[in-house]
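A single protein chain has been omitted from the complex, and every remaining protein chain is retained in its original position.
Coming up: chain A.
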Amino acid sequence: MIRVAVQADAIDVAVELDIHDAGGHGASAIFVGRVRGDDGLAELFLEHHPALTQAGLAALAHVAADRWSLSALTLVHRVGGMAPGETIVLVLASSAHRAEALAATEFLIDRLKTDVMLWKRETFADGRVAWVEPRDGDHDRAERWD
């Protein structure tokens, strides 16, 4: 079962895990990405494309499902404004054994940083606003999976 969501509402990790786990899986890997409150960050805003962000996440999920033997996959990305500590992204991947679940989870988090139409904008406590620049390491990590 593949489930992909792009949402402005807060991501409830416990609820998502309950839905994901309904099938009863041998091994489940979980990645939770949260907003870091570095340098006096007040708000993180995630801009997205109304159609292509969801489509890009779904395409990545299907690549992962083709590459590894997964019994369930959940990919949820939040968009809009959020505060430090809130969850931006959740990846849940399950398989009969741990290796495939862990590999698929790492693949998904690496590739969604370079392949999916999402842009971060930071607003700081002093009023400064800045679009986040991609990190060189992100590209290198994503390319490992080619």
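Throughout what follows, a contact is a pair of C-beta atoms (placed from the backbone, for glycine too) under 8 Å apart; a residue touches a chain by one contact, two chains touch by 3 or more; residues count from 1.
Keep this in mind: contacts and distances are computed from a predicted model.
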Would you mind picking the UniProt name of the chain not drawn here, from "Phenylpropionate dioxygenase, large terminal subunit", "Molybdopterin converting factor subunit 1", "Putative zinc-finger domain-containing protein" or "ABC transporter permease"?
"Molybdopterin converting factor subunit 1"
Touching residue (missing chain; options A:A5, A:I19 or A:A55)
A:A55
Check each of A:D38, A:E133 or A:D146 against the chain that is not shown and name the one that touches it.
A:E133
In the complete assembly, which of A:V4, A:L73 or A:V89 touches the absent chain?
A:V89
Residue list for chain A contacting the dropped chain reads 33, 46-47, 49, 51-53, 55, 77, 88-89, 109, 112-121, 131-134, 138
